[in-house]
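First, the structure itself, so that you have it in front of you.
A protein chain is absent from this complex, but the other protein chains hold their places.
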Amino acid sequence: MSTAERTFLEGGHALAEAAIRAGCRFYCGYPMTPSTEVLEYMGRRMPEVGGVCVNVESELEGINMVWGAAGAGVRAMIASTTNGMSLMQESLSEMVLGRIPAVIVNMGRGQGDYNMCTRGGGHGSNPTIVLAPYSAQEAVETAYRAFHLAEKWRHPVMIYGDFILSHTSETVRFAPPDDATGALPERSWATDGARDRPPRLLTSLGMRITQAPDGSPLPDGRTRTDVTAPMRMAVQRHREIAAAETRVDTAWLDDAELVVSAFGVLARFARYAAQLAREEGMKIGFVRPYTLVPFPEGTFGEIARRGLPIAVFENNAGQMVRDVRLAAAGRAPVHFIGGISMDSSGFGVGPDIDVLHILERLRAVYSARGRPESE
Amino acid sequence: MSTAERTFLEGGHALAEAAIRAGCRFYCGYPMTPSTEVLEYMGRRMPEVGGVCVNVESELEGINMVWGAAGAGVRAMIASTTNGMSLMQESLSEMVLGRIPAVIVNMGRGQGDYNMCTRGGGHGSNPTIVLAPYSAQEAVETAYRAFHLAEKWRHPVMIYGDFILSHTSETVRFAPPDDATGALPERSWATDGARDRPPRLLTSLGMRITQAPDGSPLPDGRTRTDVTAPMRMAVQRHREIAAAETRVDTAWLDDAELVVSAFGVLARFARYAAQLAREEGMKIGFVRPYTLVPFPEGTFGEIARRGLPIAVFENNAGQMVRDVRLAAAGRAPVHFIGGISMDSSGFGVGPDIDVLHILERLRAVYSARGRPESE
Amino acid sequence: MSTAERTFLEGGHALAEAAIRAGCRFYCGYPMTPSTEVLEYMGRRMPEVGGVCVNVESELEGINMVWGAAGAGVRAMIASTTNGMSLMQESLSEMVLGRIPAVIVNMGRGQGDYNMCTRGGGHGSNPTIVLAPYSAQEAVETAYRAFHLAEKWRHPVMIYGDFILSHTSETVRFAPPDDATGALPERSWATDGARDRPPRLLTSLGMRITQAPDGSPLPDGRTRTDVTAPMRMAVQRHREIAAAETRVDTAWLDDAELVVSAFGVLARFARYAAQLAREEGMKIGFVRPYTLVPFPEGTFGEIARRGLPIAVFENNAGQMVRDVRLAAAGRAPVHFIGGISMDSSGFGVGPDIDVLHILERLRAVYSARGRPESE
Partner (left out) sequence: MSTAERTFLEGGHALAEAAIRAGCRFYCGYPMTPSTEVLEYMGRRMPEVGGVCVNVESELEGINMVWGAAGAGVRAMIASTTNGMSLMQESLSEMVLGRIPAVIVNMGRGQGDYNMCTRGGGHGSNPTIVLAPYSAQEAVETAYRAFHLAEKWRHPVMIYGDFILSHTSETVRFAPPDDATGALPERSWATDGARDRPPRLLTSLGMRITQAPDGSPLPDGRTRTDVTAPMRMAVQRHREIAAAETRVDTAWLDDAELVVSAFGVLARFARYAAQLAREEGMKIGFVRPYTLVPFPEGTFGEIARRGLPIAVFENNAGQMVRDVRLAAAGRAPVHFIGGISMDSSGFGVGPDIDVLHILERLRAVYSARGRPESE
């Protein structure tokens, strides 16, 4: 496949192929639907490019292999699903503090992992960067971008997809997005063999400090380990990442009287529902956070300052909606129009993942705008 | 020790003793400061009461042993610290769905686990109940209460303490609080040996449903498994728990012009700082969430509706402050006056955990009240 | 149950009860037929006597828990089956070098583990003591004896049974055999808490030596670790154990013209076949090694010196027969009359475990005596 030609692939396969083209040479995973497809593709492709694919014993082992490979300067990735992500939490948290530039894919089942992905990491303190593509083509671009951001910031990057993204075949074209092609810092930290240079240490356990904050030497003339320094630096790094990398996809905001928001593949459903609503004469805008961490607080803040009500659609009991409310800070009503649903079985379990269902919810919120928000 | 006499014990030991008196007969743990003391105490005491204490190979194994013991109807507990909690996330999440009434103690280092404890669980969807005692005596009462709530709601309960709670010796008296003495439902779910009764199944994987929501039989005359039902029921259960069990400790709210809030042992520092401030003439109120899940949104909502500014002190980069802001919903400014600090080394790493430091921050916020909030 | 009364129990349960009466207070196991019954019994009984029973995650974990408990001076036991024994080999080997007085039960399926039990241990160098009871009553006595020998020699002791021993109910009486009641050395090595005494170290890794073999100080004035010392001492210990503890059960040797030998429960079948043969006029003797390690080489050596042919019956492809041949050293023919058989399904898979089958084989060997041995 050259970069010019277009190919018809499942989203999971497309993401895997793009990762390889982005230079990924170590992959591991433990099978779990719907991330299994990434493992299967990697198992076939990695040997062809001289890379390594390991079917690990557990996700816990896998994330530590990725730590080792990425720490050695190899572009390394792992994919899993919900429960597997929970099993990785401890290592993932330490990788943030240890500044390991790995890529982690969570092909979730529904969207119920939002809180874990954006709040659980770093033992609660310092999450990874989290990117949520909404199509196979964007999954391709996100794979390139994830490796780029991981090295640019020396920070783990998570790609958060779901079963629809993984299993739906779409036409894709392989080329890195412009923002993922710039020069990167040298891997001056990689533990890639200490020949002709001093040894290096990758650790999450603290930093050696040699002077007091005022620059004076430590009283006892010795160095000491500051265990909080990596945490405080991670907080600072997140501020810089938020300033530079926040990405959000918007439409029809200029004349909007109601804004619908969603993330991931479901945002395509929401966008189409908004389009149908506009054809019915409703002035509905659209906001899709692409970076979940950092969250596009500014965009929502501006919308709220205009007093525009916001309707949030998620396939969970209401998680991103809280981040939207935090950003809105009471300046505009924020309505939750999602719910828990795993399928469209016809037995009415939660809202169907269905454009017409979303359209119906939008109609209801639109006609009630001006009234206070509902949960 | 009778229940009448008062005893001088470290907080970790006091909590362990209270757990045993509350009927805990299975405990396991893997050593990690500052939760090691609980393990050490249990290792000595459990054999004396005919219980079992296991020094497990890892926290991952431990939480599954607790699952097994609690599932069999035994009061069971595990304690760990931060990283160990991360390792338990997957099992803990499934225990929420499987409705296992276990007690989990997180003796954190700082307070950086707040997000993980309140948002990471349930794979992000359904956290445990989380209780945050602020003294050895309250740790004792919390141990009794945790087992009571766990069985009352058939839901895991977390006790979230820190190294100060664990390591500080205080005088305690052992007696269950009144709200932990009521009748409990029968353990009609416990897999305690299917003699003279049908077998039972404890699972997190779904519910068997036999009819459509309208009560009509399923079209194919068969049962089917609804994997979303446990999730939706957990959401509903959390609503009921929030209505019945939310607990918050407040002081001096009537005339307050600024409210300081903190949780856990640090709330004692914050309360004392508020008291000193009042002696200086500042009208400062105090709010301490005791239940972190469910969070006392109502209390903060009322304060915000009065337009009172709120200052939140936490030993992390700002986590509970977001829940306070969500509850305030923009009606009042919410200031963060905490930060990351592991010790009082004198090298100025973050804010000291120090009453006078908090007092100073309160003075600054108090004199600036009326101006917009700062982060 | 008093020691006087007789009780009707499965062999596995009888062995477990006797272990408890012998003072065993720590038991763990992972279920695997036919050792599961021991675990089940212990799970019920241990709490009644204030002991601990743990259903471990794997045999590998279990043997290390037993190491820890026995090293702390507690009488500790584990039971497993064939594959589980293979999983324990590394730890078991190190326990021989570390001199840990634990009891390990191998309830094998057939008798195919003989080589592993007698040759695989100690990484091939230093096996455990191995005792092979042939009835529920002897299993009871063996449990008492195993703990006694383990402490007497500070050496792990294995009890090697099979599914017939485990699953067959027989009447037993609980009382320690005379040789298991003597005084034992103090547990001066146990790591049971270094209060008011220097710390102790239990290690398999080597011995600290402070002088050369001739008594002169080491040239560099320092101590050094001799990694071979524990191995050479284990060899010496095995010689002493062989001299003191070898046990063998014999019958009808005085006038024998053919000797049949077997171990474990199958020896009862062989003995009864020999008895039937004698009723037919064949002069057949009987030898049953009770200690497989140390092996009763002397008894077989004497029989061979008399030129008496020996027929060995085992439920495997021929393992103990090699030890008999080694002892016979060519002075008498040694015939193998066993084979691999797991059941009596009627499909002719190997020799039936059947008295009449053994009798038939004995007739054939008896009538052919004087001719060279067959394999």
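To keep things simple, chains are lettered A, B and C as they appear, and every chain counts its residues starting from 1.
In this section, contacts are C-beta pairs under 8 Å (C-beta built on N, C-alpha and C of every residue); 3 or more make two chains touch, one makes a residue touch a chain.
Quantities reported herein were computed from a predicted structural model and do not represent experimental measurements.
Novice: Which of the visible chains would the unseen chain be in contact with across the whole complex?
Specialist: The chain that is not shown is in contact with A, C.
Novice: In the whole complex, not just what's shown, which of C:Ala72, C:Val248, C:Ala317 or C:Val355 touches the removed chain?
Specialist: In the full complex, the listed residue that touches the missing chain is C:Ala317.
Novice: From the list C:Cys24, C:Leu308, C:Ala328 or C:Leu359, pick the residue that touches the absent chain.
Specialist: Candidates C:Cys24, C:Leu308, C:Ala328 or C:Leu359; residue touching the omitted chain: C:Ala328.
Novice: Among the options C:Asn115, C:Thr246 or C:Gln275, which residue touches the chain absent from this view?
Specialist: With C:Asn115, C:Thr246 or C:Gln275 as choices, the missing chain is touched by C:Asn115.
Novice: Out of A:Leu15, A:Val38, A:Val54 or A:Ala146, point to the residue that touches the absent chain in the complete complex.
Specialist: Once the missing chain is taken into account, the touching residue is A:Val54.
Novice: Spell out, residue by residue, where the missing chain touches chain A.
Specialist: 47, 50, 52-55, 57, 61, 68
Novice: What does the interface between chain C and the hidden chain look like in terms of residue numbers?
Specialist: 60, 82-87, 89-90, 93-94, 112-125, 209, 212-213, 226-229, 231-232, 235, 316-317, 319, 322, 325-326, 328-331, 340-342, 347-350
Criterion: only the chains that are shown with their structure count from here on.
Novice: Return the chains shared as contacts by chain A and chain B, ordered by label.
Specialist: Chains that touch both chain A and chain B, as defined above, do not exist here.
Novice: Provide the C-alpha centroid distance between chain A and chain B, rounded to the nearest whole angstrom.
Specialist: That gives a centre separation of 28 Å.
Novice: Using the touch definition from the top, which residues of chain B touch two or more other chains?
Specialist: In chain B, no residue touches at least two other chains, as defined above.
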